[in-house]
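One structure is given below, encoded as structure tokens.
For this depiction, one protein chain was excluded, whereas all remaining protein chains were kept in their positions.
Moving on, here comes subunit A:
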Amino acid sequence: MALHRLSLRLRPTVTHVRSLHSGGCRQQQEAVAVDSEPEPFSVFRTRESDPACHSEKHLGQYYTLPSAHIRTLFPSGLPWRYQQQVKTFNEACIMVRQPSLEVISYLKKTDYSKPALRYLFYGQKGTGKTISLCHTVHFCYTQGWLVLHIPDAHQWVKNCKELLPSSYNASRFDQPLQATTWLRNFRLTNERFLSKIKTKHRYMWTKREFTEEGSLLGELVDQGISRVKSSSDVVGAVMKELRLQSGQPGSDFRLAVAVDGVNGLWGRSTIKKEDKSAVDPEELTLIYNLRKLMRNDWTGGAIIATLSQTGSLYTPKSAYLPQELLGERGFDSMDPFIPVSVPNYSEKEFESCYLYYMDRHWLQHPQSRTEEGKKELVFLSNRNPSMLDRICGFL
């Protein structure tokens, strides 16, 4: 195909420019004249690493995330397989696709004095919902927003090792471990805001410990990390503060709430109380506070969420629509929201992915380089991103 030949011709250009870019360990090719225009110099890659500048021209092309951003933004937000791929390829490339581009365009145009809009990525298993979420979150980060990223809400409703009765409200339960992990990640992601935002309320943790009004957010977070017992309440306090303060005339930040696997908030949980009865997610402090955050009664930001069947509990494997996964209660709470469907790769996107793997020398099998091999890959994976990734993994 013409695209393949084109990439072969431009390969020297690619390697030369990439060695300028990220300093990865590749052999130095002889200096070839580099195209100076900022337009995509290769069919499947683009130099534009700022999500704000991505447009329809860049559809189907990979852009590189700067490694500094990855360490701060996604300490645990990326899917496991993708993290492995990043480690192998020594770079993190995300494909610019229609769903995330749509949401980014909406985010650019919204009026932030109105209540927060809710965007929901939904689709079949393995079509790229989490990656789209990460793309959008990267956009928010580069725009200077405060990112509240919950990597997987399902982690909070299952496999809980420690469950404490909440000090604040006797009927609820605390999860200290998950809360501290999350607070640590939050601190890493939003360093710059911790010293700027001040609390508006006074919080009493125990008889002797309390946080005064007007203290920095950073102190609140440190309090939560050091005092493990009250960390879940700290999480609740942080969420409440941010919710109240965003959109106020005095604040200079915008809040992005990104939740992966949002259907876990309204599903069932596998955590059991001491008398072996199941815990309703509502009785967990973290979930309760997160649900309050998901309501659109605050302004000055946006809520972006993903549905996920893979980690969800007690849902059938074939369910992928919002109605099925959120359930009645979830749907009523999330309503109204903007659903964004994430489909399998289109032909152009598949081409792009294939060329990317070829470029990274990931496809070693000689037949995978032929046309026939490509058709086989299309058939076997049905253009599903995760299935393609798994198949190419052993080629």
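Just a few scattered comments:
Just so it is clear, a contact is a pair of C-beta atoms (placed from the backbone, for glycine too) under 8 Å apart; a residue touches a chain by one contact, two chains touch by 3 or more; residues count from 1.
Everything below uses one rule, namely that contacts and distances are computed from a predicted model.
For the chain that is left out, the UniProt protein name among "proteasome endopeptidase complex", "hydroxymethylglutaryl-CoA lyase", "Palmitoyltransferase" or "Small ribosomal subunit protein uS9m" is "Small ribosomal subunit protein uS9m". Within the complete assembly, A:Glu376 is the residue of A:Glu102, A:Glu282 or A:Glu376 that touches the hidden chain. The residue touching the chain not shown here, chosen from A:Thr206, A:Thr270 or A:Ser318, is A:Ser318. For the chain left out of this panel, the touching residue among A:Gln83, A:Thr110 or A:Gln124 is A:Gln124. Contact with the undisplayed chain is limited, among A:Leu194, A:Ile225, A:Leu313 or A:Ile391, to A:Ile391. Hidden from this view is one chain, which touches subunit A at 124-125, 317-318, 372, 375-376, 378-382, 384, 387, 391.
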